[in-house]
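Note that one protein chain of the assembly has been removed; the remaining protein chains are unaltered in position.
First chain written, first letter: the chains are A, B and C, and each begins at residue 1.
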Amino acid sequence: MTENQIIPDLRIRLYKSMVLTRKFEEKIMDLSQEPGRMPGMQILANGQEAVATGMVSALEPEDVIISNHRSHGHLLARGADLNSLMAEIMAKETGVNGGKAGTLHLSVPDLNVLMTSTVVGAGPPLALGAAFAQQYKKTTGITVVFFGDGAAAEGSVHEAMNLAGVWKLPLLFVCENNCWAGAQRPEEHCATPHIFQRAKGYDMPGRSVDGNDVEAVYNLGVELVEYCRSGKGPALMEALTYRMRGHGEQDRQHYVDPKELESWAAKCPILGYRQKLLDGGVLNQAQIQAIDQDAEARVAAAAAFGDESPYPGPETVLTDVFVQPPSA
Amino acid sequence: MTENQIIPDLRIRLYKSMVLTRKFEEKIMDLSQEPGRMPGMQILANGQEAVATGMVSALEPEDVIISNHRSHGHLLARGADLNSLMAEIMAKETGVNGGKAGTLHLSVPDLNVLMTSTVVGAGPPLALGAAFAQQYKKTTGITVVFFGDGAAAEGSVHEAMNLAGVWKLPLLFVCENNCWAGAQRPEEHCATPHIFQRAKGYDMPGRSVDGNDVEAVYNLGVELVEYCRSGKGPALMEALTYRMRGHGEQDRQHYVDPKELESWAAKCPILGYRQKLLDGGVLNQAQIQAIDQDAEARVAAAAAFGDESPYPGPETVLTDVFVQPPSA
Amino acid sequence: MSEKTFGQALNEALTIAMEIDKNVFIAGEGVGVSIHQDPNTATHGLLEKFGRRRVKDTPVSEAAIAGLALGASCMGLRPVVEIMFFPFITLASDMLVNHAGKLRYMSGGKSSFPLTVRVRAGLGFGAGSQHSQNLESWIAHSPGLKIVWPATPEDAKGLLLSAIFDPDPVIVVEDMMLNQMPGDVPTGDVRTPLGKARLVSPGTDCTLVAYGTALYTVMEALKPLGEQGISCEVIDLRSLVPLDKACILDSVRKTGRLVVVHEANRFCGFGAELAAMVADEAFDALKGPVKRVGAPQIPVPTAPPHENIFKPGPEEVVTAVREAMGK
Partner (left out) sequence: MSEKTFGQALNEALTIAMEIDKNVFIAGEGVGVSIHQDPNTATHGLLEKFGRRRVKDTPVSEAAIAGLALGASCMGLRPVVEIMFFPFITLASDMLVNHAGKLRYMSGGKSSFPLTVRVRAGLGFGAGSQHSQNLESWIAHSPGLKIVWPATPEDAKGLLLSAIFDPDPVIVVEDMMLNQMPGDVPTGDVRTPLGKARLVSPGTDCTLVAYGTALYTVMEALKPLGEQGISCEVIDLRSLVPLDKACILDSVRKTGRLVVVHEANRFCGFGAELAAMVADEAFDALKGPVKRVGAPQIPVPTAPPHENIFKPGPEEVVTAVREAMGK
């Protein structure tokens, strides 16, 4: 897979997806300022858009995604409906999960965004099961699971990687290393500077990529997806990126060196890619503006939709626990 | 550390320790045949004596040992009292734990055999805490934890290795790879043929050794203990050996290729070492016989002691749960 | 009908399930190749019958085993996984409690998890508290999980089959001490419905509720109780969640007394729920104190005489019933 295979059309799609994600999350930031409008902990992937967009764009529709607490980008890149996504984030009845997921547990099984867990490190064992089902059913689908650098310390991640390695499951582990786990640096929580190097111990390829370069992520994604799809077994991608907004919207980043923030701001995955597309003549200024405006309009509409939607009523609070509830 | 440093005296001690362990466990085998004499699941390390003896002999008295379900050799090499050990294995009142440990949970805190867990993979996190205490108190002691090839798949082992690596704890992980986890082969449960290679992912040295060569284990033990003691951090030893009796005494090894058993029997750590000591003139036949007889006598005495001891009475069944029981 | 042991009945349930639904697979530590060669083991011979694709030996990785079941069930398979001994369910408890029990609710009903976890329970084999600890009340307290506990070969088969084909996550507790017990088992795909208790023997003075091995402790107590002129109604609970409330309440409304018996620690055990339920919903019918027979608040001991004290015996049942009767 060489860079040349990225045709202009795809470039524009990658760019649009990142812009949409950014605008969508910026809207959440705004709304989070107003008390009561955004229930729960709003956790954004601002600065990490290239990982979500690049990786998800490398998938086929049949492929399964397992996400974590920093999930919005994964869902948007997958083409999830903005309105029902925003409404869900507001925990509204019209949300994609009827207001029962909230911002942290979004799932869109129709789009094969099968599950989201906010228990750090829980995604990989869930993904193991999904990938096993694909292998068992002899489909050509693969499963991708996103997790953080912090999650890599959880025992469950190890168990999943080991078993995926033994059974040669079509499972792509994507570690979004955003330089933080809460207020802890990788060197405080991870005994190796390069998580991808652990792959060897699980008999799978481990690769690292600049997570702020959407095409690099896409290209490596295509390569590793191909690897998994071919039946060779699991693979691990570590994407190096940065969490620009702190852990969540309540985080004021008092522990972050402003210089570090600045230096990563200069590596913004969207600004950088915009310049590249402008320079390469793939897009012009007018098109860039149109893309921004379109995204803003869609996001505004989604926010309005969410705002206008009611919270779920008392009649649904007890439902959906079981498919087959006790008859009594 | 070269082989020359093993003086004859030490050679004899290593040999004696292995013989004692073998005879001790052979006595357990015999007694297990008789219904009711050996409560619980008797799990023996027959064939693995060189790992326990070699490794434990490389320790100082201040060093802490955390053991697992295959613990007898670790305890005997440490010099635990035979009588109270055998009595405990029989769950008798005179046992080292008052009959409350039984064969699976033996601990002798006086000898720094601090804890034994039969939850597979649970030793490493416990050991993490012990090693942390050593680092915190600035003692020169280190902690050794024994676990199996099967245990290496547990998440807890990963968590402990990672944290030990981050904090640079004086903790030596010793994986006794005996080619089986229950009835499963390493290739069925472990994605890498060489567990020691995982060490890199935790920023620690990982080394492999012939686990049937007691001097090799001892020498590598001394080297890695030295490494841990010097403050450089944790280390991982993988000792390759074989479980000659099956998983436990109820296991008839129906799934084991007899040829494989034969080939490992030929590599018996005790027979091999005996020959070496004879050839080297360290011991003569008479001395060998005397050692055997001495071990047999001590083991027989221990079994008699255990046999004569009563089970613990009803007055202790409710004690020892808390240091400070509820006053009510 | 044919005579089968409890373990063979479980084995038959697994065989039938795998035969009639190709989406059923089994996984766990030694479910394929086992150190035992005992036909009374639930998974005995399944590897030979169904092959390595559908009978999966796993690493010693309880969280991964549970995660495997979750992910696969969400994709439409019907996993049946084994946790070797009940205390090890702690290692899978995040997956079961925070995921299997919650993800459907949080999906707004979009996902379902038709998985079965077989967990082997029981005391009496001297292995101590790291192999023996009954944690059914943990599971029952966790929303979104069902849990059943057969006491007879017939129910071993019937409940396991129902669990496998239930659309929700079900934990099936297999009492190891019952594995060799013979009994009549109906032929074919005959299922015991979840949520229906079984009236074992009718009585008038006191209701005795038990499940699993404890049922036989209760049965042993019936004779001495009868000799003392006390007539007990015995209920085999079978299913803890869903719970057959009506069966228990009806019985207590008739007898006016309740004694619950289980082998788990009594403190905060499942018996507490039944006692509390009755002390609320059948209070007016109660003629005497609601009694619970269970283990003292200590870990399962190792020494045989200690293990014996731990395990509730028929004498304790007799005493409890007498106390419930005000004697």
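Following the convention adopted for this analysis, a residue touches a chain if its C-beta (ideal position, glycine included) is under 8 Å from a C-beta of that chain, and two chains touch if they have at least 3 such contacts.
Since the structure is predicted, the reported quantities are computational estimates derived from the model, not experimental observations.
**Q** Using the touch definition up top, pick the residue from A:His105, A:Arg229 or A:Arg274 that touches the left-out chain.
**A** A:His105
**Q** Give the residue, chosen from B:Glu25, B:Glu49, B:Asp63 or B:Glu159, that touches the chain omitted from the document.
**A** Final answer for the missing-chain contact: B:Glu159.
**Q** Using the definition of touch stated at the top, determine which of C:Val80, C:Ala275 or C:Ile309 touches the missing chain.
**A** C:Ala275
**Q** Could you please point out the chain C residues that touch the chain left off the display?
**A** 87-88, 90-91, 93-94, 97-98, 101-102, 105-106, 128-130, 133, 135, 137-138, 140-144, 264-265, 267-273, 275-276, 278-281, 283-284, 286, 288-292, 297-299, 301-302
**Q** For chain B, which positions touch the chain that isn't shown here?
**A** Output for chain B: 64, 66, 95-101, 105, 107, 109-110, 114-115, 117, 119, 122, 124-134, 136-137, 143, 155-156, 159-160, 162-163, 166-167, 319-328.
**Q** List the residues of chain A that touch the chain left out of this view.
**A** On the chain A side, contact with the omitted chain comes from 36, 39-41, 91-92, 99-102, 104-105, 117-121, 150-151, 153-155, 181-184, 188-190, 246-248, 250-252, 254-255, 311-314, 316-318, 321.
We take it that only the chains that are shown with their structure count from here on.
**Q** Using CA atoms only, can you tell me which chain is the most central one in this structure?
**A** Per-chain C-alpha centroids ranked by distance to the global centroid put C first.
**Q** At what distance in angstrom does the C-alpha mean of chain C lie from that of chain B?
**A** Chain centroid spacing, chain B to chain C, equals 36 Å.
**Q** Using the average of all C-alpha atoms in each chain as its centre, how far is it in Å between chain A and chain C?
**A** Spacing between the chain centres: roughly 40 Å.
**Q** Check each residue of chain A and list the ones that touch at least two other chains.
**A** Those would be 155-156, 159, 162-163, 166.
**Q** Residues of chain C touching 2+ other chains?
**A** 58-59, 61, 63-64
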